[in-house]
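Heads up, one of the protein chains got dropped from this complex, but the rest are sitting where they should.
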Amino acid sequence: MRRPSVRRMTALVAAGLLLPALAACGSDDKDGGDDGSGSSLVIYSGRNEKLVKPLLDKLEKAVGTEVEVRYGDSAELAAQILEEGARTKAGLFFSQDAGALGALSKEGMLRKLPAATLDQVDEVYRGSDGDWVGLSGRVRVIAYNPDEVTEGEVPDSVFDVVKPEWKGKVGFAPTNASFQAFVTGMRVLKGDDTTRQWLEDLKANGSKTYAHNLATLDAVEAGEVSLGLVNHYYWYERVAEKGEDKVNSKLHFLPGKDPGALINVAGAGILKDGGQSETAQKAVDYLLSKDAQTYFADTTKEYPLAAGVTSTVEGLPPFESLQSPDIDLGRLESLQETLAMLQDAGLV
Amino acid sequence: MAGRTRTPSRPPRKPRTADSRPPLVLLVPACVAALFALLPLGYLAVRALERGPAFAWDVVADKRTLDLLGRSLGLTVAVVAACLVLGISLAWLTVRTALPGARAWSVLATLPLAVPSYVAAFAWLSAEPDLAGFGGAALALTLVSFPYVQLPVAAALRGIDPAQEEAARSLGHGPLRTFLRVTLPQLRPAAAGGALLVALYVLSDFGAVSLMRYDTFTRAIHTSYRASFDRTPAAALSVVLVVMTVALVAAEARTRGRAGHARTGTGTARPAVPFALGRWRTLALLWCAAVVAVAVAFPLGTLGYWLAVGSSATWDLGGLAETAWATLGVAAAGAGLTTVLALPVGVIAARHRGRGARLLEQAAYAGHALPGITVALALVFFAVRYAYPLYQQLPLLICAYAVLFLPVAVAATRAAVLQSAPVMEDVARSLGRRPWQVLREVTVPLAAPGVAAGAALTFVVCMKELPATLLLRPTGMDTLATRLWTETGAGSFAAAAPYAAVLILLAAVPSYLLGRHRT
């Protein structure tokens, strides 16, 4: 018979929908009742949960109050905070990059940090209005495949990767935020015309584009390309995951303040209207503490920016040895034009 | 004068509902649903005009807008065309032919719905980086969205009286001509409804186009948020998307024509006799296998590969189960609310033809092409201002699902209601039932399989929704999609694989039910 089975099917679907839905509503009651009174701290984290959850767990202990973390994309969280305005639930914004913090700063949503906090970090790596502070840094490098090129052959400047001998041998991830920050840095350092030319040359040289840094690194590993423009920590994570002997590629740190050696930072800012500034301040202090800075060094393989912590990761050049260009990171928010340029060059 | 006087032909029916207004029991909830769906538009109006209409116009009138329009439409046309071919062919093969394992194929062909577009794009890119661009985006989007066409078309095929096809065959039409001239025209409403959903899905998609680096409106909107943290241009561009949506919905409504598609044979149709494929059997099997291979096996294989080569694989079964359960919960609640809201809109769209009915349906669709992030921000905007206690609570997330996926359920409901003859409702009225009782006892039970199919479909798309879930979920809550995002964001593809696999497996359950209800 035809109809009863239809009825059964409908009932099945209805039951299937109802049960978990009820469960969901039930669990909602359980953890409802967010008081927002400031006794707990809400962190909007643009940094990936996998990377920073252990750190934030420790932070919870350190500040002594309950900490709730909302993970998301830095830019989207910034948009969310802007939309929330004065009624934001966030006490602290922990951003993957300086741009998102700069956007909140521009709208006057961040609270000025005390000098004692700011002074722990080099002036280059904090907001020009003193309302956010960098916590960890990552440097742009060139990964290379030693089967294809020797260390000596790897260019010392990104301007060299567009030379004919690297035709079709360079990989990069044009949609990656760090790459775009680097292009913005190049614009600040060398001007728009030079940058535009470089992008066009990069494309004309048959350089290969990948979805993200890891895919770029994979391509270098596989010899699909000889050089890859990536962030340093991907390689160190890969080494930590697979063991150094199983990782084929090597890294080249660019000398001479080349734009290709730009340092991007992750940072944090306190929301004026979050009503949690006291605990948020404690959290920032913790993130600048030796404990947290060591975590950045050891676990995320980044460069710690404060507390005199130096990375103990094997093979990682000391922070002081990096010859990065001097750029006001606040100016990196002119990303819009960078994207227009990438689009014009047909790269994104 | 001589000979028998007989009037041979049956009188043509008048448009039955020409002057009947929808009863209040439908109209009021339908208006509520439509208002709900229009929330993002209200937000866009506020944001787009924040700096005056001149600024918004400058954004929209930029030469790039036209370029983006062309690119977005080009991608949409390509994906819709491909989805129509895949969806209709698979629906026909699995419903009407003696294809070996037809039921299994129909279930398998529904599975791609569970594959998030970003996973599909990712899988293809990791296999072949050169796919990036138009081709890759079209491929990935086609392979995750063709079931939008296949499901309603299969349902419609089951509803068509096989006698019509038999009549056509007896009139000397071959199988192909019969399909093209008799079956296909009757599938038009179902196929057009599915195609509309595909089109809006393509317009709203960010995952695949960003990975494939194909520039579309959605990407420009995201870029505007990301690069300039400026919501005004994003809103202005979103308005263009809304205009495109309205145009598409209107175009779809035109393809429906005025023909009634309720069955006109005696009371209840006989089950169709499956069409023997003969020497085409192998080819048909190969076709099904190929589609399933690229749309299901390939992404699953990629997941397996990630699991095999990565060392980040951790089988945290407890966490996995908890996340899966939470995902089921919100997706079910989302599908439930969406279906309930869609019901009155779908019934009105099927049964009433006035301008008001059309507007209601269009309202339900208006925001569907907007990227999830825009809808999410709209709900943040309204919730923070007018429903603060709900903000970052489950009910708001569930409402977001309803706003995002209302058209999915509306399309299914409308098609299902169209399948049953309106005269049933007249009879019920004459037997003493009020409009709401008719709805409960006749319209809904008769449309139930289709409505349930719509609910299952909504359930699946809720499960894999990412951008709105990220912004609106209760702090600390994870769904399979957000977990997948977290793990892939950290480059832990092996750790991400179990979540993706569970997502696809869970979606297989409603798919199985959808594929089953042919008997």
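By letter and in written order, the chains are A and B; residue numbering begins at 1 in each of them.
As a working rule, contacts are C-beta pairs under 8 Å (C-beta built on N, C-alpha and C of every residue); 3 or more make two chains touch, one makes a residue touch a chain.
Here is the rule we use: contacts and distances are computed from a predicted model.
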Which of "ABC-type quaternary amine transporter", "ATP synthase subunit a", "NADH-quinone oxidoreductase subunit K" or "Autoinducer 2 import system permease protein LsrD" matches, in UniProt, the chain that is not displayed: "ABC-type quaternary amine transporter"
Residue in contact with the excluded chain [from B:28, B:85, B:276 or B:423]: B:423
Option touching the unshown chain, where B:292, B:446 or B:477 are the choices: B:446
Residues of subunit B in contact with the chain not shown: 1-7, 9-16, 18-20, 265-270, 420-421, 423-424, 426-435, 437, 441-442, 445-446, 448
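Convention: only the chains that are shown with their structure count from here on.
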Cα-centroid distance, subunit A relative to subunit B, in whole angstrom: 34
Touching residues (chain side subunit A, partner subunit B) in the complex: 2, 5-7, 9-10, 12-14, 16-21, 23-25, 27-28, 31-32, 34, 42, 48-51, 68-73, 75-76, 78-80, 82-85, 87, 89, 99-100, 103, 106, 174-175, 177, 180, 208-212, 214-215, 218-219, 224, 234, 237, 241-242, 333, 335-336, 338-339, 343, 347-348
Subunit A-touching residues of subunit B, taken from the complex the two chains share: 64, 121-122, 125-126, 129, 132, 210-211, 213, 215, 223-231, 268, 271, 310-312, 325-326, 328-333, 335-336, 339, 373, 376-377, 380-381, 384-385, 388, 391-395, 445, 448-449, 451-452, 455-456, 459, 467, 470-471, 474-476, 482, 486-487, 489-492, 495, 509-510, 513, 516-517, 519
